[in-house]
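Before we start, here is the structure in question, set down as C-alpha cells.
Missing here: one protein chain of the complex. Every other protein chain is in place.
Right, chain A next:
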C-alpha cells in the first residue's frame, strides 16, 4: 500500500528530469517534499508517529512521502537512496538499526539533503535528532516500582526482542535503578518478544515457579505488560503485584484507568512526529534549527491518566 506513492513519485521525478529538467527552480515557491522511511508500520506507536507527521505536514503544507522499511535496514538504505535520487528536499528516517541504517545517513548527507532521525538513533550523526531517550523511560518505570515497593522486593523483568536497541536501552535503564536499590532483587528476566500472548505464557509459567514471591513486574513495552496483567489477574495475584510498562498505548491507558496496570510511561508520538516535520522543514529552508530535540517521557498512573485518554 505504502509503496504506491513512492513508485508514482519515482516515475514523476523521472519524467520530470526528462521533460521539465529546469522546472525545479520555478517550483521553489510551491510545496516542499519530505521523504519519510519508518521502521515498521506494524507497530502501533510507529503508526501513531507517522500519523502525527502527516497531520503536521498537512498543516504546514508539506508534501510527505511515507514508506515502510518493514524492520529491514537494507530496505531502509535503499529507500533513502531512492529519496536521494528523487531529490526530495529533506528526509526523515525512523532507523531500523543503530549500525546498519547508518549508511542511509551518509548517502543523504553526501547528496546535501538534510536527514532527521526520529525516535531512535544511528551511529552516524544525522542533521538532527528528534526523539526520546529510551534509557530514561526504563529509569522512570523502575523508579516507580522502587517507590511503590519501598525499595524492597522481588522484581521480574520482561525483555523485548533481545539485542534490539530499545531492548538494550530499556534493560540498561532498569538495571541502573536496580543498582541504586540493593533491596530490590531481580529474580527472573526473560524475553517476551514485545508480544502479548508470549508474555502472558511467560508470566503464567513464572507464577508457577515463584507464585506469591513476585512483588513487581517491569515489562519493556505495554503489549507485554498487558500480557503479564492478564496472567496475574487469572491467577488472582494482580492485587499483590505491581506491573509497570512503557509506551502508553490506548489499551494500556484503559488498564491504568481501571487499575489493572499500575503505570505506563508515555512516549509522546504527537510531539515526536510534529517536531520531526518542523525540523525537517527548517533544515530544508536553511533556517536555524535544534540539532537535538529531546521529548521528555511522562509517567502515567491512575492519578493523571485522564489527561492522556482521548
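Assorted remarks:
Note that a residue touches a chain if its C-beta (ideal position, glycine included) is under 8 Å from a C-beta of that chain, and two chains touch if they have at least 3 such contacts; residues count from 1.
Everything that follows uses one rule, which is that contacts and distances are computed from a predicted model.
Selecting from "CopY family transcriptional regulator", "Inositol transport system permease protein", "NADH-quinone oxidoreductase subunit C" or "proton-translocating NAD(P)(+) transhydrogenase", the unshown chain of this assembly corresponds to "Inositol transport system permease protein" (UniProt protein name).
Shown as candidates are A:191, A:221, A:245 or A:272; the residue that touches the absent chain is A:191.
Contact with the omitted chain, checked across A:54, A:81, A:176 or A:204, is made by A:204. Considering the full assembly, A:230 is the residue among A:107, A:143, A:230 or A:275 that touches the omitted chain. One chain of the complex is left out; on chain A, the residues touching it are 1, 41-44, 47, 159, 162, 188-191, 195-197, 200-202, 204-206, 208-209, 223, 226-227, 230, 234, 249-251, 254.
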